[in-house]
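Below is a structure I'd like to ask you about.
And now, subunit A:
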Amino acid sequence: MQEILDQLFVLLKAWLVGFFPLPWQPLVSILISVAALILVFALLFAVATILERKGLGRIQNRYGPNRVGPCGFFQPIADGLKMLIKEDIVPSGADRVVHFLAPIALVAPVLLAFSVLPYGRNMAPIDLDAGIVVFFAVGAGTELAVFMAGWSSRNKYSLLGAMRAIAQMISYEVPLILSSVTVIMIVGSLRPIQIVEAQAGYQGWLPAWHVFTPWGLAGFLLFAIAATAESNRSPFDMPEGESEIVAGYFVEYSGFKFALFFMGEYFGMFAISGLAITLFLGGWHAPLPFLEKSIPSYVWFFVKLFGFIAMFIWLRGTLPRLRVDQLMNFAWKFVLPMTLLNILAAGLWRFLPAGATRWLVCLVILLGAFLALGRSMVARRKWSPRKYRFAE
Partner candidate 1 sequence: MAWITQNLWLIPALPLLAAGLSSLAKQRQRAFAASLAIGSMVAAFLLSCAAFVTTLGHAGTFREPPVNFLWFQLGETTLQLGWVLDPLAAVMLVMVSFVGLLIFIYSVGYMAHDENFTRFFCFLALFAAAMLGVVISNSLLLLFVCWELVGFTSYMLIGFWYHKPSAAAAAKKAFITTRIGDIGFFLGMLWLYSETGTLLFYDGGQGCLEQSALTKLAAQTTMLGMAASTGISLLIFCGAMGKSGQVPLHVWLPDAMEGPTPVSALIHAATMVAAGVFLVARVYPLMETVPANATVAAQTAETLTPALSLSEREREKQISASDESIRVEPSAVRKIADAPQNVLSLPAGEGRGEGEGQEHAAAHAVSTALKLVTWIGAITAAFAALIAVAQTDIKRILAYSTVSQLGYMMMGLGVGGVAVGMFHLITHAFFKALLFLGAGSVIHGCHDEQDIRRMGGLKPFLPVTFGTYAVGMMALAGVPVFFAGFWSKDDILHNAAHWPVSSGPFWLGVFGALLTAFYMTRQVCYVFFGQRRAGILPARHAHDERSSKVHSSVPSSSHPPGGQAGGLSYDPHESPPVMTTPLVVLAVFAVVLGFFGTPAWPWFQDYISGHPATGDLSKLFEWETSSIMLLSTIVVALGLSAGWWLYGRLPSATPEDLDPLERMRPSVFQVLRGKFYVDELYEATVIRFNAWTAWLSDGLDRVLWDGVVRGVSYLVLGFSWISRFIDEYLVNLGFDKGCDGIRGGGKLAAAWQTGQVQPYLRVIGLALAALVLLLSWGRVQ
Partner candidate 2 sequence: MTPLHQYLFLSALLFGVGLAGALTRRNAIIVLIGIELMLNAANLNFIAFWRFSRHPELATGLMFVLFSIGIAAAEAAVGLALIIAIYRHYRTANLDQFDSMKG
Partner candidate 3 sequence: MDPVFAFLALLTTAGAVAAVSLRNLVHCALCLVVAFAGLAALYLQLNAQFIGFAQILVYVGAVAILIVFAILLTRGSEPGNQPILSSSWQAGLGVAVLVLGALGVAVASSFVRYYPVSPAPQPTVRELGEQLMTNYVLPLEVIGLLLTAAMIGAVIIAMHEKQGPR
């Protein structure tokens, strides 16, 4: 019974595909996967927006949306309707073609990225040997879309926002990739499924997830930081910085195009969270041995994903926005060296005999690096408390 529950969607897809003649079956299989992905993540998008608004409201000591539906839970539907029926405005000086293509170019790669993530046992839409590379490759495509949006609007704010976004994304893409390199090194594969399978099993009560090793923990934290910046989430949301440049690169977008940008941002967040789960948090595996069989694997994946979403919302409600120079200094002078040292630590972990020694060595390296780099950055007074000057 548990087996059937676990493989429910796999069996369902196989059953559906069975209706079609043999030559069409691959195409149909892909189409079913795509439809399911879009459906699931669009739904998740809706849930995430309402959760975020309610959560932020709670953090900011207000109610949040509470008019539509019970406790305002149908608010996303109202928002969606509003977006669809709003007028599509294109600025007169804008480059129309590029302006039109930009939101598509943003959402399409993110949807592609979804295709390589394993959502449960046997539930990877495509099983690619170089899956992680695919993820990063298509992730790189979003930067171009951001540029297209910012440039084609012919608006200073949007161009500035696009430039900021690109600079930030490029800067944090390096530590993002480097921090995931540790996992690839240890597992010895770029296949997401293989990475998840490498994290199966338990040591006592502790699952064999990568996050429970020194390099894995450091890698996970660094990956999370870089992921936050990569998806332009607070506290790294300079590209949108509404207090300075109104809304960044999509300031000239309205209606459904705006909705696409909005959705692209959330999709990006989901995708990168899914990658983090795959790389560090054991994918579809349960946190405790006795839960492994009783609860289906995809449930665990989405539980972890919701955990990530909650974390992002919490961060957004808690942390103030960084300055651009702080952001860049942090990326190049702290995160990047830390990821490089983390690679060293992972290598040592790989080749030292199992036991307390490699724990000690890796911890010493990482903590030492953390203290040294952090000390040096604080000593340089880059992040000294800001002096506020109030208007008189």
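Just so it is clear, a residue touches a chain if its C-beta (ideal position, glycine included) is under 8 Å from a C-beta of that chain, and two chains touch if they have at least 3 such contacts; residues count from 1.
Selection rule, in plain terms: all candidates are chains of the complex that A comes from, given by their letters.
For clarity, every value in this text was computed on a predicted model and none was experimentally measured.
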{"item": "Chain touching subunit A (counting every copy) in this complex, out of 1, 2 or 3", "value": "3"}
{"item": "Of subunit A, residues touching candidate 3 in the complex", "value": "95, 98, 128-130, 133-134, 136-141, 143-144, 147-148, 151, 163, 166, 170, 173, 188-190"}
